[in-house]
Structures are given as structure tokens and as C-alpha cells.
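Please read the structure below before turning to the comments.
In this view, the complex is presented without one of its protein chains, the others remaining in place.
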Amino acid sequence: MVLPFNPQDQPHESEFSLDFNAKPWTLDRVITSCTDEGQVAIQELMGALVEQGWDGSEFFQVNMAAEEAVVNAIEHGNKRDPCKSVHLLFRVSPTEIYLEITDQGSGFNPDTLPDPTDEDLIEKPRGRGVMLIKEFMSEVHYNDRGNSVVMIKRRSAETGDSDSNG
Amino acid sequence: MVLPFNPQDQPHESEFSLDFNAKPWTLDRVITSCTDEGQVAIQELMGALVEQGWDGSEFFQVNMAAEEAVVNAIEHGNKRDPCKSVHLLFRVSPTEIYLEITDQGSGFNPDTLPDPTDEDLIEKPRGRGVMLIKEFMSEVHYNDRGNSVVMIKRRSAETGDSDSNG
Amino acid sequence: MATPKRIVVNEQDGVSVVRFVDRKIVDSSSIEQLGEELIALVTVDKRNMLLLNFENVEFLSSAALNKLISLRNKIKPTGGTLKLCNLHKDIEQVFKITKLDKLIEILPNEEKGLASFK
Partner (left out) sequence: MATPKRIVVNEQDGVSVVRFVDRKIVDSSSIEQLGEELIALVTVDKRNMLLLNFENVEFLSSAALNKLISLRNKIKPTGGTLKLCNLHKDIEQVFKITKLDKLIEILPNEEKGLASFK
């Protein structure tokens, strides 16, 4: 693979290099309702992040959001049905990450989820994935049915060990 | 697809046509632990049987054996695990059908299965698949582990509505 | 019961004659549904004289056979009877090999099937 960006050479964004040289990395894949297959795709995604100069907290946060969304698609969306699949569309450029994850379930309403930090829920061992996705990504959009999520992470002004959340 | 044999033209086997003209139909496919995917492959198999002049009881029996073996691979072998797959290798010529079905389970011993026709088992709603496979195919071989079966059906001398079992 | 989707039921001389919608009884969710509809005939509709007419059925898997056995087991303690008729010869062969023809009576056609209940 030819790297459009070498992080060592070009530590800072520049509109020129972005528009004319940056060939965003793309993964477009249909996986079965198997988290191992999801893991493989996320490993490839994280490799692309490294190649395109993402690191530190942003790297961690994208890893977390991808992990939670893929597991939700398989577990809650497809209910691990071996006849159902998950469509992954990942794009990584040096300045922006686009993750689209679509399952074949009946969806849900992310706006009516209970707050897992509430006193009566804080001891429950569940219900933190969507919250972390929303905290860690710059934009999160579910479709109306709720079986597809688009998550965008924009590079913060500071490169490297930024601790920005979203 | 070019049919190597047209049943109307060549209702009887001939060694010549077999060896030199017959291009056996082949399906070599990995499916997930999803019976719908198994169904699609079996439909294609049955289409190939028609094309190669199989019909009547032999058609029915091969359909049954394929169905039972694929369902067993998915259900008992892979236990419907979405991370596991089944390998199908089907070959159909006008005189012989070869079906190889391999799952990723831990296998079983087909020789120690109880006889479902026993008085104390006859009312149980299970345990007839392997028996029907053995009855309906000319040869059935499980590998040592028991996660792979090879089933062969040879065309009986009588073509058409034969009621031979195996 | 909810309107059945995999079977069509007709009452005739006190016997429920059941026909099948599918020519091939093989898809696992259809088989599950079929099983539920057949059992509901007994548990919900309280019918226990059942004649299943297989005229339309070209193929059925052992999973479908299992549903018939479960149906027979459900009917038996009610004092009712399950019978089959109009089996294609290959399907009848399946019943013979598995000796299920000893468990569930098979009649050649609907007329003889109905008569056998008298």
C-alpha cells in the first residue's frame, strides 16, 4: 500500500496535501454476525489510523467507538443471527474519520436510552456503549430506524496526545 | 451454462460420453452457519441434478441427504455459531453425485448413534437425519473426527422413476 | 388461534382436514411456524381428529417429520388421532424407513382417510 501521508514527513494538516494528495483509506466490507470478524476489521481500521498519523487519545477514542458500535450491531441489532450480516464502511484521512455501521436488526431509538450514570443505573453492568460513542466522536447520527450509525471524528487542532473528547 | 448432457438426447449412460464429454457440475462454497445459505446451495444442487438428468426417487433422496447433512453441520457441528462456517463441495455428473460437507464443530461418532426406530425412541421427535442419509445414499463416509461427511449417489441402472434406496 | 399461514384447515364429518401451503417443507422458520400452527389446532382450537393431506407436498425434511411426531404426541393423551393421507411415494418411503408408519397411520387418500375415522 502506498501511503498518501507519512506522519513523520507531514505532521501538520495542510489543505493542499489534503485535497490533492490524500487518498483516504477505505474499508467497505460485509461481515457476518461474528465479533471476531468485527475485530479483524477494527484492527485494519486502527492500522489505517496509525498510517494516517492519528495517535494518542483520539486513536483510543475511535477504537472505543468502533468497538462499541460493531458489538451493538452484532449483539443488539442482528442478535448474533448467523443469517444476518453487518455492513462496515470505514474511511480514514489524516483529518477526518468516517465510520458507518449498518446491521439488519429492527433498530432502536438512541434518544430515549436511560442515562447510565443515573444513581439507580450506575451499578448495572450494561448500557454504556452508546454514551461512550457519543462522548468520543465529533458527530454521531443514527438513521430513523436506528439500525445504522454514522460516526465522524475530526482531528483536533493539536496533533498527537490530545485529550479532547469528540 | 453449457449442458454436457441433455437428458432427452442421452437417457442412458455411456462410458464414452462420461469420460470425454461430461463436465461434471461443481459447487465449492463456504457458507456461514445459516440454513438459508445452505438452502440456496441445495437449490443450486437440485438444479444441476435436473440438468444432468436425475429425477424421480433419486432426485428426492439426494435432496433429503443434502438437506439433513447441511442442517446437521450447521446445527450440531457449528451450533449456529456465526463465527463458524461450513464448506460445501458438490459434484454432479449424469452417473454420480458427490457431496462433501465439512463443519467446524468437534464432530461425533456416527457408529454409536442410537437406532431411532427402537421402540423407546420411536416417539422422540429427533434423531432420524443420519439414518435417512445412510439409507438414501450409495456410500456415506464420515471422517475420524466426525465433522466432515462424504456422500455418494450412483445412478441406478434404471433411469427415471427408480425407487432404489441408495 | 391466529389465522394459520402454513396450513389450510377444513372441517369435514368431525375431522379436521389439514392441507399444506408449502410444496417443500424445509425452511427452518417455516417449519417452526408450521409446528406451532399444528400444535395450536390441538391446544387452542381443541381439535383432536386430524387428517393431514400431503397431496401438495413434494419434499419434507426430518425437522418437519419431528413436528409431526410432536403433534402426534400432543394429540394422543386427548384421546384423539392423527392420520396422514396422499403421501408422495418418496415421502411414504421416508415413513417406512423410519418406521414412523407404525406410529402414525397412513391412508392412501382423503376419502379413505375420512372413512377410517368412522
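Quick notes
Labels for the chains are A, B and C, by order of writing; each one numbers its residues from 1.
Going forward, contacts are C-beta pairs under 8 Å (C-beta built on N, C-alpha and C of every residue); 3 or more make two chains touch, one makes a residue touch a chain.
Computed from a prediction, not measured in an experiment: that's the story for all the values here.
Within the whole complex, touches from the chain that is not shown fall on A.
Touch with the chain omitted from the figure is made, among A:E51, A:E96 or A:E135, by A:E135. Residue-wise, the contact with the chain that is not shown comes from A:T35, picked out of A:T35, A:Q52, A:S85 or A:T102. Interface residues of chain A facing the missing partner chain: 35-36, 39, 57, 60-61, 63-64, 67-68, 71, 116-117, 122-126, 128-129, 131-132, 135, 163, 165.
As a convention for this text, only the chains that are shown with their structure count from here on.
Note: centroid distance chain A to chain C, computed from Cα atoms, is 52 Å. Inter-chain centre distance (chain A to chain B, centres taken as mean C-alpha positions): 43 Å. Per-chain Cα centroids separate chain B from chain C by 26 Å.
Among the residues of chain B, those touching two or more other chains are numbered 35-36.
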